[in-house]
Each structure stands twice: as structure tokens, then as C-alpha cells.
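Take this structure first; my questions come after.
Removed from the display is one protein chain of the complex; every other protein chain stays in position.
== chain A ==
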Amino acid sequence: MCSLALFPPPLPSGQTTLCESNNELLSGATTEDRLKQESSPLSLYFPRESLKLHSRTESSSKAAFLDHSETLWMRSAAAWRDGGLTGLLNEITNSHTDVPKCLSVSSGCILALLRKISSFHGSLFPHLTLSSEDMIAEFSQVLNWSDCVVRAFAWHPHTDKFAVALLDDSIKIYNPKSVTTPTLKHRLQRSVAAVQWKPLCASALAVACQNCLLVWHVDPCSLSTRPSSGCAQVLSHPGHSPVTSIAWSPSGSLLVSASPMDTAMMVWDVASESCVPLQRVGGGGVSFLSWSPDGSHVLASTPSALFRVWETRMWTCERWPCVKGRCQSGCWSPDGSRLLFTVLGEMVIYALTFTDTPAGVPTSTSKGPQAAAVVADLSETTFNTPNGDVIIGGEIQSLAWDPTGERLAVLLKGDPQAADRRPAIIAVFKTRTNPIFELLPCGFIQGELGAEPRLMQFHPNFQHGALLTVCWSSGRITHVPFYFMGAGVPHFGLSGSPSVPRPQAGPADFSNHSLFTELIS
């Protein structure tokens, strides 16, 4: 088991991590270095001030208008439209003068009953009482989502372009090979929780919004900077909002979406806009989804201490109850055989191994392991640095595994309120899967002074190792390359998504390079 104590100490404040080369993380403090890093076309900076935010929500504009007396029928219709059944009952209850007394009393009773029931339901599943914004913030993989300038980020699985969702509910698409940066805006595109590009497609981008799912079709050859909202497909299902997590199947045929309010996970056939709800008892919703790169399994975590691993051939699932809290984040090894996950309230990383069932067997119930093993301990550790002691560690916000399976990035939540201020930080492990699964320390990734990492993602096909993209609280997006020779993980997965054929890992003697780290552990 690997722990933070084995890590090299963090950099003194003011220094930023630039890249990994020759098995060590290089840092730079000078502005030159930073400029060099930031001058690359893909490094972006979105100052908070530059974004035009929504000053108020739509419903609050009601107060700006004079009260206008309408007939009871009109008011009831408006209440039904705005607030549904509860709104209607509220309206009837409140208008004593126009309504017969018995009606207003009875509607008041029904309203009280409904509230009782919903509060009972809410006591079973506390997350149901949250507002949809709070709920997205609670279950998002982004640290402190509601206060984040960059709310979601997605690399295209095959090319060098990426999509960035910003605080002002717009999405920008950057492509180093093109001068145009299309900005996507849509009436329904609010509170973007996640974005993901469709694999085996150049143009489709799925966006998880507050009330629906949007699938944009952005023509890569188009010169338009503002694709019309006609380019977006709207996928919605009653009761399935807010959508907090989405995942495309690696073969590009299906899209799954999850909402903590809905106990069913939706499997969408995007082209025909039809969906199949997959419902199981327990959990009270689905908060996070992750599709294994070989396409055989889907991790679905729920807001309660339970997660499921779906097998995608016949869509059966195994239940994994956790002891302490809900499954906060998870990631799959490139061959889909190993799942790493973290649990809210615990400071460790668990691993589950799925042995491959022979795929020809028609009864494809996934035969998994009996229990998860702890592979890394990330509890608080004190490092002695020239600037004094620094405490690092704590709960984990999200995990990311690079597509070659050699680096694992862990975003630690930190604790800004604590007396000994623990910053949020990214810890990077080196991982080996052969002959046994092992995590080895690599180092911490730090940004400029005062900037916290909020969101991270690995580039899906970086040629020289791995490339970690980090979105910082300051609104900056930087890319940290890890240059290494892979140990030769086969990439031509057959049943899953084909990764872009990359030049096979270099000469054999160089492949020992990463083995040096064994000495450190």
C-alpha cells in the first residue's frame, strides 16, 4: 500500500509544477518558465471578471412587476404551469376570498400531507431536499463547483480539441488547428455539470444540464463561431433532472446519464432520442457514472452508501454496499479489468478487480471479486519544508487514470477552514499493473500562488506519455506533461474503443525506466 509519506515534499509556495521528465517532476518559479508554459496555444485563462454572469434567476423577475389581479382560474392555471400540483394547491389555499372554504381547507390539508410525505422521503434520502444547484455542487467531480469559473472540461477522444464549460453557462471549443473557437449557448444550457465528446465521432458533444441533456453537433469544418441552437439535440425525461453525470459508451453507440433525483439510470440511443430507464431498488438516485474503456462495465454510484457495477452486455448489475459513505469518484484501468474508487469520508483508494468472463458465454453476469482492497492511504501527512510544516492529505474529490495506465492523478479536497490550512492539491501516482498491481509515488502538482486545482483530466492520446490538464480556481487551464516510455500496455483493445494507434512504446531497455521508482517505495 502506498501512502503520502513516501511522496517527495511539496514545492515551496510560488513554484509551479511544469512537467515530469526523467522520472522527476520539474518545477519553475520564474515568470519565464510560466510564460513558456502558458504561451502554448492550449493554455487558457478565463478571468472571473471577463464573464458576464446571470444577475438573477428568471423567477425572481416577478418582483419587478406590479401585482395584477386576475381571475382565480387564470391564477390557478399560472400556478399549475409554474409550480405543478403543489403550486396549484398553494394558490387555492392562499386565495380564501374567491374559493369556497371547504375547498381551500381541503387543499391545505392535502398540501400539508404532501409536505409530510416529502419530508419523510427527504429524511430517508437527505440529498432530495437540496436545490438543484446545490445538488450538482454536491455530486459533481469538480471541487467547489458552484464557485468554479471552469465548470466542466472535456478532451476530444481522438483529436487535440477540447470543450470548456464556463460559469456563464457557455461552452467554448478550442482546437489548435483552427482559428475559430465556437461558443455554444442554448436556452436550456444551465448549470453545466459535465461535458463529454462522443467517441468515434468528430462532432457530437454531450452536455449535462440542469433540466436536460444536450447533444451538440459542432461541425469541425464550419467557420461559424456561434452554432445555432438547432445544432443541439435536447434529450429529456420527466423526473430526470438535474443531470450530474454522463458517460458515452466507448463504441460511441450509447449514452448513459444519471441524476441524483431519479433512481433510474437512463441509457440513451442519441440518434433516435429514445431512452431505456434502468431501475434498481435502493440508493435514492444515481450520482456518478464511469464507463470502462473496454466498454464492458459501467460504474454507477448512488447518493447513499452503495454503488453498482453494471455489465453492459445484458445490463445486469452487482451491488456494492460501502461501509461509510457514498462512492465519490472512480476510474477504470485502460483494459477495464480494474476499478479504483474512493468513498466519501474515507481517505483511502480502493481497488476492485474484474476477471474477464469469457465473452462468448451468453450468461454474462459479471463475476467480480468479493471485496475491495485498499491500495493507497491518503491521510494527512506533515512535510517539513523550508517554509515550515505543510500538512497534505484528506478526502479525495476525484480520480483520473491516464489512458496508458501509467499515471494516476488524485485530487485531494484539502480543508481551507481548518486551523492548519490544508490546501487542495493533486497527488500523482505511478501505476503498474504487471506483474502485480502497484501504486508508486510520483509527486504533487501545484499551481501558482493562491490557485487551487478544481478539475483535472488526462489527454486521451498524448504521444509522449501522459498529459494532465488542470483547471485552477483562478480560471486558468494548464497542461502538465509527463514524459515517459510506457511499459508497453497493449492498446488495441478489441471489444472496446480503439484508441488511436500510437507508436508502440519505445525500445525495451527504456521501458525499465519506470521501474526505478520501485526503489523509492
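Definition applied: contacts are C-beta pairs under 8 Å (C-beta built on N, C-alpha and C of every residue); 3 or more make two chains touch, one makes a residue touch a chain; residues count from 1.
Here, contacts and distances are computed from a predicted model.
Chemist: Hey, which one's the missing chain according to UniProt: "Large ribosomal subunit protein mL46", "Two-component response regulator", "Sodium/potassium-transporting ATPase subunit alpha" or "Nucleoporin NDC1"?
Modeler: "Nucleoporin NDC1"
Chemist: Which candidate, A:Met314, A:Ala373 or A:Ala418, sits in contact with the chain we can't see?
Modeler: For the chain that is not drawn, the touching residue is A:Met314.
Chemist: For a quick check of understanding: of A:Ser253, A:Thr353 or A:Thr433, which residue touches the chain that isn't displayed?
Modeler: Missing-chain contact among the listed residues: A:Ser253.
Chemist: Check each of A:Ser123, A:Gln279 or A:Thr385 against the chain that is not shown and name the one that touches it.
Modeler: Of all options in A:Ser123, A:Gln279 or A:Thr385, contact with the hidden chain holds for A:Gln279.
Chemist: Check the options A:Ala29, A:Leu200, A:Ala351 or A:Ile391 and report the residue that touches the missing chain.
Modeler: Considering all chains, including the one not shown, the answer is A:Leu200.
Chemist: Where does chain A touch the missing chain, residue by residue?
Modeler: Residues 156, 158-159, 200-203, 220-221, 251-254, 267, 269-274, 276-279, 313-316, 358-360, 362, 364, 492, 494-495, 498-501 of chain A touch the chain that is not shown.
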